[in-house]
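All protein chains but one are shown at their positions in the complex.
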Amino acid sequence: MNRRSREELAARVALDIPEGAYVNLGIGLPTTVANFLPAGGDYFLHSENGLLGMGPAPAPGEEDPELINAGKQHVTLLPGGCYFHHGDSFAMIRGGHIDICVLGAFQVARNGDLANWHLGDPDAIPAVGGAMDLAVGARQVYVMMEHLTRTGESKIVERCTYPLTGIGCVKRIYTDLAVIDVTARGLEVRETVAGLTFEHLQSITAAPLIDGRQRSALA
Amino acid sequence: MNRRSREELAARVALDIPEGAYVNLGIGLPTTVANFLPAGGDYFLHSENGLLGMGPAPAPGEEDPELINAGKQHVTLLPGGCYFHHGDSFAMIRGGHIDICVLGAFQVARNGDLANWHLGDPDAIPAVGGAMDLAVGARQVYVMMEHLTRTGESKIVERCTYPLTGIGCVKRIYTDLAVIDVTARGLEVRETVAGLTFEHLQSITAAPLIDGRQRSALA
Amino acid sequence: MIDKSINNVAEAVRDIPDGAVVLVGGFGTAGMPVELVDALIDQGARELTIVSNNAGNGEQGLAALIKARRVRRILCSFPRQADSHVFDELYRAGSIELEVVPQGNLACRLEAAGAGLGAIFTPTAYGTQLAEGKETRTIDGKHYVLEYPIHGDVALIKAHRGDRWGNLVYNKSARNFGPIMARAARCTIAQVNELVPLGALDPEAVVTPGIFVQRIVNLAAGQALAEGLA
Partner (left out) sequence: MIDKSINNVAEAVRDIPDGAVVLVGGFGTAGMPVELVDALIDQGARELTIVSNNAGNGEQGLAALIKARRVRRILCSFPRQADSHVFDELYRAGSIELEVVPQGNLACRLEAAGAGLGAIFTPTAYGTQLAEGKETRTIDGKHYVLEYPIHGDVALIKAHRGDRWGNLVYNKSARNFGPIMARAARCTIAQVNELVPLGALDPEAVVTPGIFVQRIVNLAAGQALAEGLA
C-alpha cells in the first residue's frame, strides 16, 4: 500500500485548511503543514508565544533570537502580523478564536480523547506546554500522526493508556494510512491510501472503525 | 469655627498624597484635589477610562472629545502617560496597583463601610460606575465630604442606611471639619479645624469618635 | 486574499438578528460607534440586549437606538447621566430592563468571555446590593463574588485605524471597552477612520489583533462613496 510520507501527510492536512483560517500548528510534524499552504493565500498562523501572522523561516544569517515560534525555531512575521503577550495569546486559544489546531499525538481514543504530552513513565520529566490549552480551546482539533507505533501498535485506541491531554477534543485524525473523523457515531474513515482496504485498516487499528468513505459517482 | 471650604478641603487631601503615588480621584469634588498637588512633582493620576499620567484640562479650543476623564471632562495626557483599555484599567484598580483613591460619599460607617452610589430611593435610576471597584481595590481609600448633610445630619454614622459601595474599605475621612482615621480601635480624629473642640465634633457626629489628635511638643 | 473591510455601515450590520446581544463600545461619547449604531437603527433589529458602559447620551447613537424602542434590556455600569434623558424616561416607564454592573466587573466579565473562562471570583461588589443572591467565597481571607462571562453575538466598536486583516489601533481614551468587547463577541464589527495597507500598522503596537475582528468599516471610504453618488 501507498503509505503517506511525512511530507505527503503534511500536504494532505494543508488541503483541509481554508484561506482565512486562524491556525495553530503544534511543535514538530504539524509545523511542517505551513510549507504546504498555497502561496499567495492569506492563512493566519498563530504561535502561542505571542505571534499572529507568522511567516516562514528567515533567510540564513537573518535569524533574530527574539523572533521564534512555539518550537523555539527562528521564524518571520508577515506584513499584517502582530505581537502580543501570553495572556492575550492564550485568550485567543481558550476563547475559541483559533479555528484549527493541528497537534501530534501518542494516542487518540474512539471518543476523541487525546494523549500527547506524557508517556506515563514515572521517571520521565513531565512537560505540557500549551497542548492542554489548545486541545480544549481550538474550535477544531486535528491530529496528525503515524497510524502505528514503531513497534506496530495502533495509536488509535478504544481508550487511551497514556495520560490525557484533553477529553473528547479531537475532531479529525490524519495518519500515514487514512483520514478519520471522530463523530457521535464513532470513528468514521473518510479516506484510505491507495491499495489499503477498509478491512485491512480495521485489522491494524485498535478501535472499531466505520467505513465513511465517499465514493464518487464515477467510481 | 473655621469650616474648610471645598478648595481648602481639596488642598488638605492633597497634602497627604506623596510624590510618586498612583492616585485615582473620583468624580466631582475629589477631582479638584489634582489642582493642589505641588507643581513639578511626579504624581500619577489614573482615570478608570484608560489613562495613566492624566494632566490638567486643556486650553480653551484644544479640547479633544476622545481625551476625557472618568467624569467625562476634557483632560490632557502628560509626557510619560499612556492609554489602555478597560480590562487593563480595572486590573490596575482591583489588582491593588492604585495607591490612593479619593472618593466622595453619602455616608461612612464607623467600621469603614462606604455608601456613595445610591440613595436607596426605589424610583432612582441606579448607577455605580467604577466606585465599587475602587472601594475594594485601591490600597488606601480616602473619603472627602461635608461632615453634615444640607439638613444637618451626620454623614459619619454607626451603620450606613444607604446601600453600600464597599464594606470596611475606608481608611481616612476628610471633612470640612476634621480628618478622621478608620482604625481597628474605631474612628480616630487626627485633626479638627481651628475653633472646633473634640466634644463639639462628637456632638454633631453620629458615631463614637476617639480623640487621636497629636499635640506637638510645643503646644 | 482575505479582506474584512466593507465600505458601507448598512452592509456591515445587515444580518444582526432580533434578540441579539450587542456589545457597544464607548465611554460616554468617546469611542461610541455612532455610525454603526445609526446603521443598526436603520436596519431595524428589535428586542436587543445592549451591553455598554452607559445608556446613551443626548439623542445620538445608543440614545437614538433606545429611543427607537429597539432595546429590551441593557447591562451597563452608569446609565444615569446628565444627558441620559432618553433612557431615563423609558426606564421610569418600565419600558426597558436594566442590569447595573460595576464597571470593573463589566470589564472582567467581558474579558472572561473573550478568554474562555467559565466564571471568575471578583472582589468587587461583595457585601453590596449588586451581589445579592450571588455565590460568594472567602479565599485567603478576602471576600469574592462569582461572576459569569458576558458573551456578545455582535460587538460594535470604534477604532482609529485598521487594515484588511482587522488589526486595530485606537485613539486616546476612545480605546476604553473596544479591545475587550472585540474579543467577547462572535462577530465584531469595527468602524475606523482610516483603512491602511497591510503592514502599515506597527506590529508591536497593534492593540486588537485581527483575529478578534470579523468586519471592518472604513468610514472615510463610505463618505467618499456617498459624496461620489451625490
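Letters A, B and C mark the chains as written, and numbering starts fresh at 1 in each.
Here, a residue touches a chain if its C-beta (ideal position, glycine included) is under 8 Å from a C-beta of that chain, and two chains touch if they have at least 3 such contacts.
None of the values given here were measured: they were computed from a predicted structure.
Taking every chain of the complex into account, the chain not shown here touches A, B, C. Among A:F84, A:F106, A:Y142 or A:Y174, the one in contact with the hidden chain is A:F84. Only one of the listed residues, A:T165, A:T192 or A:T205, touches the absent chain: A:T165.
Seen from subunit A, the chain kept out of the figure touches residues 47-51, 64-69, 72, 77, 83-87, 89-90, 93-94, 118, 123-133, 136-137, 163-167.
In the full complex, subunit B makes contact with the omitted chain through residues 19-20, 22, 40-42, 44, 46, 52-53, 77, 79-84, 87-88, 90-98, 137.
In the full complex, the hidden chain is touched by subunit C at residues 108, 112, 115-123, 137, 139-140, 142, 144, 148, 169-172, 202, 204-205, 207.
Basically, only the chains that are shown with their structure count from here on.
In this assembly, A is the chain whose CA centroid lies farthest from the centroid of subunit C. The centroid of the Cα atoms in subunit B and the matching centroid in subunit C are 30 Å apart. Multi-chain contact residues of subunit A, defined as those touching 2 or more other chains: none present. Residue positions of subunit C touching 2 or more other chains: 111.
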